[in-house]
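Yeah, one chain of the complex is gone here, protein chain that is, but the others are all in their spots.
Our next item is chain A:
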Amino acid sequence: MSGTCSVSGAREACLGSRVLCVGAGGIGCELLKTLVLSGFSNITVIDMDTIEVSNLNRQFLFRRRHVGQSKAKVAREASLRINPKAKIVAHHANIKEDQFDVDFFKSFDCVLNGLDNLEARRHVNRMALAASVPLVESGTAGYRGQVTVHIKGETECFECQPKPIPKKYPVCTIRNTPDKPIHCIVWAKDLLFPRLFGGEAVGAEAEREDEGKNGGEDEGKDRSDIEVSERAEGQPAVEYGCVVLREVYGDAIARLAAVEDMWKDREPPTPLSSDVIAAGRAIVQGRARGGDDKVPTSASLALGLSDSHATWSAEQSAAVFLMAVEILLDGHADRVGKLGFDKEFPLSVDFVTAASNLRSHCYGIEPKSSFDVKGMAGNIIHAIATTNAIISGLIVLEAQKLLLRGLRQDDDGATLTPWTTFVQHNPTGGRLLQRIKPLPPNPKCYVCSKAQVVMEANTGLMTLGRLVDDVLRKALAFAEPTVTVGSTMHYECGDDLEEDERERYDALRKRSLGDLPGDPIGHGSLVQVEDFSQEMSVELLVCHREPREGEDPDFFEVKGEVKGQDGGRGGEDEPEGEGDSDSDDLCVVEEAVGEKRKGAGQEEPAKRQRAS
């Protein structure tokens, strides 16, 4: 027992152990530093991202000269400078790749997550369960953070509790009846920007309410039905921009406003006046031009609008719109047709800010600054170094306890109890770090408790393709599902399929569940779903029902502790604010910026929401 609860005991636990760090971002950088300082000498780190400027405020292993390089590899080099004796293997790769299979996970004593998205978290959770390796999960958002320990059979797994559903917006609201700034931002980002500068318009946040109803035949269809003329040969970009403004904000809005039925309960939009467009054009033409031939990196800066926290007038928005169109079409001609919104690409932020604010202007919605639009369009999760540092310390403490448990079977266990710990900005009950015991496994969890999952759907309409893509892959997070009913295998995937098998499954994907050959899927069917890459299987009980009034005809509803992806239902009443961050962090709970210090005795209410 000597040394168990001590510095020497903890160091002893680190020596010779093998740990896997998933993520080398905000938490990952801090974690690697704390691990090598603590004596961990056998570390594998995996991260698929490259370093960006906006990482440098907290990912302290990186410098400006590293921008564009692999996070995992640069973090490895920097960590080795702290402890040259450590053995660190870095993979610039996606944790979901085949090379990181169950055997790979089995080669570690402990898995430490510093991830930034739900999908990867769910995958690592399953791999750790399959490999029977304990997982220390973590997340931060601004001042708040959380560390949790998942031990197979002893504590709940990452998926035992429902997770927040990412916000989506109905396409009809986005296209026709916006009433919030976010609706205009999603329209500008997901519909107009790709229409002008990208390939297919693929709305990440606009709900697919009118798709997938025809046997999957609409898959890949361009959903941006914004009517815009093509740019004429030799037409100056600014002139073309003016045409777009007239067509999109003038003509289209006027047509929409004329649909009287639509505006019985709300104010119709007002078309953008030609004066605003002319004023915007005059600002662009009157701008001071630089002496060099360099392509401006920002449309707003080129027009002297340097305060990213200011909101632009309609005329200024029109000018930024035209300026961004000119720079993108002429200065980035080789990328036009392939561009997507990128929060780190100032021109796309400028364009989306201007385009959304002009739409807001038409609909009488308050405009937003480019700083705000960047945050909303980019789903940016707030992040600071201090919280990441605290979280990294807590992860290592939990890892050391896990390793000590393996070394010290005779320990009374009290001092090695794993904790779920919450980091708070202001003391709650005097506590800045609040700990609770992790919950036991949830018997209803289909991931770790093999509970049956119930799916309600219209089996006459739902196709096998939708079942595989939207239910199994998205809602239930399977990576490579096989679908079997009775003795009939309806679907499997993988690189090793023969060509004729692939063709057969592609054909079956388009058929409705009730129309599948052999053992069709109908009311009461038990579907066996297996994923060999995750060593996981689930029994899916299908309940056929007709859609309720007002419900999407191709609805589906998955029942059980399975939320975490859109389960076929989206809408206005879902909570806002969730989204993947650029790096490492996940949403725990929002806290207002600029809150003044509270007086003595004023306690902040405990907000113990679960990370992600």
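One rule holds in what follows: a contact is a pair of C-beta atoms (placed from the backbone, for glycine too) under 8 Å apart; a residue touches a chain by one contact, two chains touch by 3 or more; residues count from 1.
The rule is short, and it goes like this: contacts and distances are computed from a predicted model.
One chain of the complex is hidden; its UniProt record names it "THIF-type NAD/FAD binding fold domain-containing protein", one of "THIF-type NAD/FAD binding fold domain-containing protein", "Signal peptidase complex catalytic subunit SEC11", "Glucosidase 2 subunit beta" or "M-phase phosphoprotein 6". From the set A:Met48, A:Ala279, A:Leu433 or A:Leu526, the residue in touch with the chain omitted from the display is A:Leu433, counting the whole complex. The residue from A:Gln400, A:Thr459 or A:Ser512 that touches the chain not shown here is A:Gln400.
Touch with the chain that is not drawn comes from one residue among A:Lys85, A:Lys264, A:Lys294 or A:His309, which is A:His309. Of the listed positions A:Arg287, A:His332 or A:His425, the one in contact with the omitted chain in the full complex is A:His425. One chain is missing from the display, and on chain A it is touched by residues 5-8, 10, 30, 33-34, 37-38, 53-54, 56-58, 60, 63, 82, 142-143, 298, 301, 306-309, 371, 374-375, 380-390, 392-394, 396-397, 400, 415, 419, 421, 425-427, 430-435, 582-583, 593-598, 602, 604.
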